[in-house]
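My structure is below; once you've seen it, I'll send some questions.
A single protein chain has been removed from this complex, and every other one stays in its place.
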Amino acid sequence: MTAIVWQRRRAAARATWREFAARRGGLAGLIGLAVITLLALLAPLVTDVSGLDVTRATARPWQPPSAEYWLGTDHNGRSVLLLTWWGTRVSLVVGLAATVLSVLIGTVVGIAAAHFGGWASAVLMRFTDFFLVLPSMVLAIALSTVLPRGLGTIVLAIGVTAWPATARLVRAQTLAVEARPFIERAQALGGGHGHVIGRHVLPAVLPLVFVNTTLTVASAIVLESTLSFLGLGDPTRVSWGSLLHAANVHGAVSQRAWWFLVPPGLGVVCVVLAFTLCGRALETVLNPRLKGER
Amino acid sequence: MNLLELRDLSVHYRGARGEVTAVRSVSLGLEAGETLGLAGESGCGKSTVAMSVLRLLPRDARVEGQVLLDGEDVRGMSWGRLRAVRWAAASVVFQGAMHALNPVHRVGEQIAEPMRLHGVTGSASSSSVSSSVSALLDQVELPARTARAYPHELSGGQKQRVMIAMALACEPRLVIADEPTTALDVVVQAQVLDLLKRLVSERDIGLVMISHDLSVLASTCDRLAVMQHGQIVEEGPARQVIAAPTHPHTQTLAAAFPTVGDPASRHVTASDTSTGPVLLRAEGVRVDYGTTTAVAGVDLEVRAGEIVALVGQSGSGKTTLARTLLGLQRPTAGRVLFEGAELPRSASGLRAYRRQVQLVLQDPTSALNPRHSVYEAVAEGLRIHRIAGDEPTQVAEALSHAELRPPERFFPSLPHELSGGQRQRVVIAGALALGPRLLIADEPVASLDASVRGEILALLLRLRRELDLAALVITHDLGLAWTIADRVAVMYQGELVEQGTVEQVLLAPRHDYTRTLLAAVPQHQGSTRPDQLSVELRLPPHRLLG
Partner (left out) sequence: MIRHLAGKLGGALVSLLFVVALGFVLFRVIPGDPVVAMTRGRPVTGDQLAELRVRLGVDKPLPEQFVDYLTAVLRGDLGTSHVYNRPVAELIGERLWPTVLLVGTSTVLAVALGLWLGIRGAWRRGSRSDRISTGLALAQWAMPTFWLGMLLSLATGNLFPSGGMRYPDTPPDFLSQALDVAHHMVLPCLTLIAVVYAQYLLVMRSSLLEEMHADYLTTARAKGLRDDLVRRRHAVPNALLPTVTLVFLHLGLVVSGAITVETVFSWPGLGLLTYEALTGPDLPLLQGTFVLLSGAVISMNVFADLLYRVLDPRVRAS
């Protein structure tokens, strides 16, 4: 019997993929992501980490792009190309880790708040609403200021500020699914909480969570770059945000050092745009209500 | 000259898989003062015909043939001319007044809007507009203050009246009513139909009535056209088409709306009637939601192998009662007994109870998880209860009991690949897989097309005969009760006002409310129907119309 189920799922996955691939924006985003991920993975293999070390930088600082340094050098004489390349890794890792954290919290809270009802769910929802309106950046700044600097802090700060949107979405979807008569049928057949959540709610909510994840990664990466720009990032690692922080602190604007400013920012834009495009295309494919509208 | 004439009208939709023809060479004519009924099941193209009259079809529709409004072809009109004709020459009462009214505008403004737009006489001053709106509301028997209300503040029947008033705003000569009474209760439906009839005769307008319900059309229309697959299969005087249908499709449609009291449509014989032991008994069951009482002390019995119909309007508490009997809702007072033992309260006890009593829901489309295949849907109960035995065999057996044969062919199908009737059979099979003694069916055929209703009802009767399966059928439709039930219980405002055998209750009703319900059923044979609703209803309007 399971053979039929798997056959169905494969067919459904193929159909979803075909529809997704038919959307140029989404496909472009996916290709962009693949390229960026590949570059991030290749960095230690094709480049030399020691180029990031300030003490070993030999080149003249603030050099404009040249044949030797394609994207010029920074205030310490390090290659901007190398810095940006390595920055990809931290930005991606932080963005993904923070997203996993926030989506996990959001999904659990959202389903719990919708499924169980009663005062516990009311409290949970009030709690979510409170965090939803709280400006997430202000909270993230506060958290990363009082906690010791490091990647973990940044991930935590983003993770615990970004979940309420997911929770609300999941809650709304869970409520919508649970209002459908097939839930009542499952209960009438004798199914308990575990059965209803596992067999009916989760499969219906997960596609939405997946879409939400790709969109959350986008905002998590922006948030990471912002926090690092404000100097709250891990001082021992190079990320796009920390590069821009250095650029701002050392006066790249007044030096007209556009080559130090443009690449890291463009990195953020590309990754965020790629995730957003993927997410929007997925949303249209997986959310039948939106089909043919966007 | 005819008011409206369709000549060889065809409509095609361009879809993802090429063109789909929704309407095929339809020719119809309508004169002033005449009412034409257009009958057919969902998807037969009747609404497309209606929308093509004012060129309201979506952009991907391609229209062929002629649509003559007072002799002028709508298809050839310029945009300006078309806008001038819309609503002024012909207006529409849309299906589902709930959504057809703008939720954020007062209904008075919405009625007045076309008057101002088309410069109806006297619409220049706002005071005369508001007096015309009051006059229109008066025509549809609504108080003038309704104009200040927003749509959500009105009941379904009131909204439908507002739609009708709006349709009359520019005094058009043609009104097209698309399912004007669907989603309304029988009593309200009767009132709205009476209103439409009166307006047609008073104002000498032409009315096109579209409905899936032959009995509705029979009671209002002079002529009737029956559509199937985009074509007109039968046309003629209404009385004749219904009394002596010639086309098989018309015959099926007519049979789906049985006449109470007609022995030909009663499918239960005295020998079927069971005198088995009492299976399920409700004693003084009462359910309160906060301060409102949904079920106000109900005593009800279902015997083994018996079919009981629980009849009532929406809001009468019948669905709440069903949920309580299933143990999905805990009663505020009273108790439910199954085979003499009170319903268990523990989760495991309730689970065991569910093997005895199963539920069939109204709309099979939403009662099945769209992601689960037929096999998974039917096996769901088996898995929950961890029933021993070979699962595929059990599933196949349940499907064959529900007349889905050969069962293996249906295993991998998803609900959307099945027809409405097949889906309902899957729901029934899912219930049968647990081997229950009693089915509680909440409006089991209300959302199905007329032609499959009979099949599902026949299935319930056959299951009773073969498996000795008792059923409590909840319905608003007295005809359905007449067709299959042994006993009838009539529910009104949370109470059972009358119960007894079908013949007792439906042929010799003792309670006023039962008589009102019977009077409101559109009748089409002879003039057995009383002219007016003889009973003064003591219902608060929101209850009645909700």
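Going by the order they are written in, the chains are A and B; count residues from 1 in each one.
Convention: a residue touches a chain if its C-beta (ideal position, glycine included) is under 8 Å from a C-beta of that chain, and two chains touch if they have at least 3 such contacts.
Computed from a predicted model, the values in this text were never measured in an experiment.
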Original post:
Any idea which chains on screen the missing one touches?
Top reply: A, B
Original post:
Which residue among A:137, A:175 or A:202 touches the omitted chain?
Top reply: A:137
Original post:
Which chain A residues touch the hidden chain?
Top reply: 126, 130, 132-139, 141-143, 145-147, 218, 222, 225-226, 229-232, 241, 244, 247-248, 252-254, 256, 258, 261-262, 264-265, 268-269, 272-273, 276-277, 280, 293-294
Subject >> Missing-chain contacts mapped onto chain B >> reply: 54, 56, 82-88, 91-92, 94, 96, 99-106, 113-114, 117-118, 150, 152-153, 166
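Note that only the chains that are shown with their structure count from here on.
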Original post:
Which whole number of Å gives the spacing of the CA centres of chain A and chain B?
Top reply: 48
**OP:** State the interface residues of chain A toward chain B in the complex, per the touch definition above.
**Re:** 1, 4-5, 7-8, 180-182, 184-192, 195, 199-200, 203-204
Original post:
What residues of chain B sit close enough to touch chain A in their complex?
Top reply: 326, 328, 347, 350-351, 354-355, 358-359, 361-363, 366-369, 371, 373, 375-376, 380-381, 384-385, 391-392, 411-412, 414, 427, 430-431, 434
